[in-house]
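One protein chain is absent from this view; the other protein chains keep their places.
Then we have chain A:
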Amino acid sequence: MQYKPETRSSLSFNKVNNMGVFPLDTLVRVESMASENAVVIFSVSTCCMCHAVSGLFRGMGVSPGVHELDLHPYGVEINRALLRLLGCSSGTSTSPGGLPVVFIGGKMVGSMERVMASHINGSLVPLLKDAGALCL
């Protein structure tokens, strides 16, 4: 993912981040973006794994809301916040930068690996139904 050069405001947030405190407005932003749709995918436009995960949902008859963070003015901060929420370093087995990250019904489900695991073990469909993404 292409990272935009740091703005002054995000630099100060950096200090806060290093102390383990989330910048409040970024979190709020993430939450509101995640609630826009039954299924929300935080993605990067050039990332093929992100393409795969949205393909998975579309194949199930669900149309997810996709936020391309590389094209978003606050994409850098949002990505960082998501990584923190995921609770891991960016070195997941999925893709560098930790994306895609999937939210269902406003709640975080996780990376492609988590989404596929939950689909295989049968927990994804009920989640989608509860969020109103799947009818019947």
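Rule of thumb we're sticking to: a residue touches a chain if its C-beta (ideal position, glycine included) is under 8 Å from a C-beta of that chain, and two chains touch if they have at least 3 such contacts; residues count from 1.
In this text, contacts and distances are computed from a predicted model.
Trainee: Consult the UniProt record of the chain that does not appear here and report its protein name from "Nuclear pore complex protein Nup85", "Translation initiation factor eIF2B subunit delta", "DOG1 domain-containing protein" or "Aldehyde dehydrogenase domain-containing protein".
Mentor: The UniProt record for the chain left out of view names it "DOG1 domain-containing protein".
Trainee: Which listed residue (A:L27, A:M60, A:L86 or A:A131) would be found touching the missing chain in the intact complex?
Mentor: Only one listed residue reaches the unshown chain, and that is A:M60.
Trainee: Which candidate, A:L27, A:A52 or A:M108, sits in contact with the chain we can't see?
Mentor: Looking across A:L27, A:A52 or A:M108, the contact with the absent chain belongs to A:A52.
Trainee: With the missing chain put back, which residues of chain A would touch it? List them for me.
Mentor: On the side of chain A, residues 46-49, 51-53, 55-56, 59-60, 93-96, 112-113, 116-117, 119-122, 124-125 touch the unshown chain.
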